[in-house]
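For reference, the structure I am asking about is given below.
What you see is the complex with one protein chain gone and the rest in place.
A and B are the chain letters, set down in written order, and residue numbers restart from 1 in every chain.
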């Protein structure tokens, strides 16, 4: 479906910078890993530990860093950030094909909704009253845009996205299928052995250039809003509870859960399946390892971890048993200490 | 979209009880936290540790407990359960607006389905054969109600809910978007290196006043039913496997997984991301901490925990290494014990 694109190494340099070592007239038409590239592909080396793969690649050229420049004789583009350079080349070779503007005849658009003329509304999409879909936005097939929702310029909902009433998305924000934005937060007041529902009257406010993965859920706030700042990247199956705030340009891997009212700073990197308790504050620039439970506020940037790695089953059972035996070991050490003291006293 | 509502403190007392200290004629028209309330808002103090915020709030009045009554001079409602009182005030100020009854022309309703005249069926919803949607129920846009499903009075499916054939929901039950009720349980019989599918012929039976969060999944039973009793509250992205039973008025936070045939008692509180193995039984009144794996039945009410909290990365690595060294430490203690015994024998 992607149109065929061919480009010379010289044109890449003109578009994206970098230093060319080799023939500027070489054409490339694709991108591949060092091990799988075709003869018309450009490849890339972003981690020097794979440098040995340069010897066997069939690629026409390679993008690499200055530290690897002398590791091959093949045509190459030298840049400080080969991985970002690769991303730009890939975007050039694989341009996003936006759907034709217009409202599919099967879509249900409320008379009071405002749809920009160049927006694209997919088959069976539903746009509720007072919703606004701005210029160039794409609403995927079967997606639901609730009452008074605002979808900013050029944002893109893939099929089967649900946005509850009153939520706002910025510009160029991408939401993948199955994501649910603005469902009620989990607000319950116990009374006489039952749970009273606490109305969730805030919304979700999402900035520009955000990406939200498949089946991720972001709950609306209880009284104020849940906020996702500009440039945040969320992977699949993340759960963000009510009144959470995620700082700009923070990236969160899949299966992470963030409990209510927790604030994550800017430029954080959160590993997969990490969990955050509620009502804590994590400063800017924190990295959390995968599988780690964060139970207290983090005030100092750095990397934080709590994870046990898989071991052969018997070995793991022994480890657990050892920890259980610590009580008795500590007791034996106490007894040894007393015995020695006693012996020393007796020896005098 | 919510109509403007103004009410006096005196009317709140008449509706919900409590003791008023201050002018019964004061009007409030909103609800806010102590730190963010507007001058027309009522606020609340449900945790005495935030008592200092009373000094600076702009709220017109505050709901608080007797222990905090003397901590402020502002107009106040004194009640034993300020959080539940707040929930009731919020429900009064933010009444749920139910959609207009009727079947949207784009909905597909099977001729044999029974839809109560005052039910509301949203755009592109699909109601299969023999399904029953009772009085006052709401089926959100694009939701799917399978064959012979029963949706009780005043229950509400948000957009994009899926209910497989034969499942039953009670009255006033809420299901948020993306939830899937009644998909096949994970029943597999190994035979000759392959997996035979075990037909899942039970259903899911859900009681009254249940709430089910976004993208939560509840599998149908293998032979008997999976059961969610009255008043259970499930947050987002919870996985409930086949033949599980959740006791009445149990609340489960997001990202919890419960494996097959496990029974959770009534009035339990399960923290986020807790995991339960299959075929166990948890008695009434158990609290499980977030991130905790429950691997055995729990017979005694109380709080149960297994979670390691995030530490700075190097500190965590040292902790792990220490546990690994326990074997050698225990060996050294054994040697010390022997040495001392030997020395004592020699000393005689």
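Definition applied: a residue touches a chain if its C-beta (ideal position, glycine included) is under 8 Å from a C-beta of that chain, and two chains touch if they have at least 3 such contacts.
Keep in mind that what you see is a predicted model, and the values were worked out from it rather than measured.
Considering A:45, A:78 or A:141, the position touching the chain not shown turns out to be A:141 (whole complex).
When the omitted chain is restored, the residue from A:155, A:200, A:237 or A:262 that touches it is A:237.
In the complete assembly, the contact with the undisplayed chain comes from B:217, out of B:90, B:155 or B:217. Touching residues on chain B toward the chain that is not drawn are 106, 108, 124, 126, 128, 130, 142, 144, 146-148, 160, 162, 164-166, 178, 180, 183-184, 186-191, 193-199, 201, 215, 217, 219, 223-224, 237, 239, 241, 255, 257, 259, 275, 277, 288-289, 292-296, 298, 302-308, 318-319, 322-323, 325-326, 329, 332-333, 336, 339-340, 343, 347. Residue positions on chain A in contact with the hidden chain: 1-2, 31-33, 36, 81, 83-84, 86-88, 90-91, 94, 96, 104, 106, 122-124, 140-142, 158-160, 174, 176-178, 209, 211, 213-215, 231, 233, 235-237, 249, 251, 253-255, 267, 272-273, 290-291, 307-313, 316-317, 320, 323-324, 326-327, 329-330, 333, 336-337, 340, 343-344, 347, in rising order.
Operating definition for what follows: only the chains that are shown with their structure count from here on.
Mean C-alpha positions place chain A and chain B at a centre distance of 25 Å.
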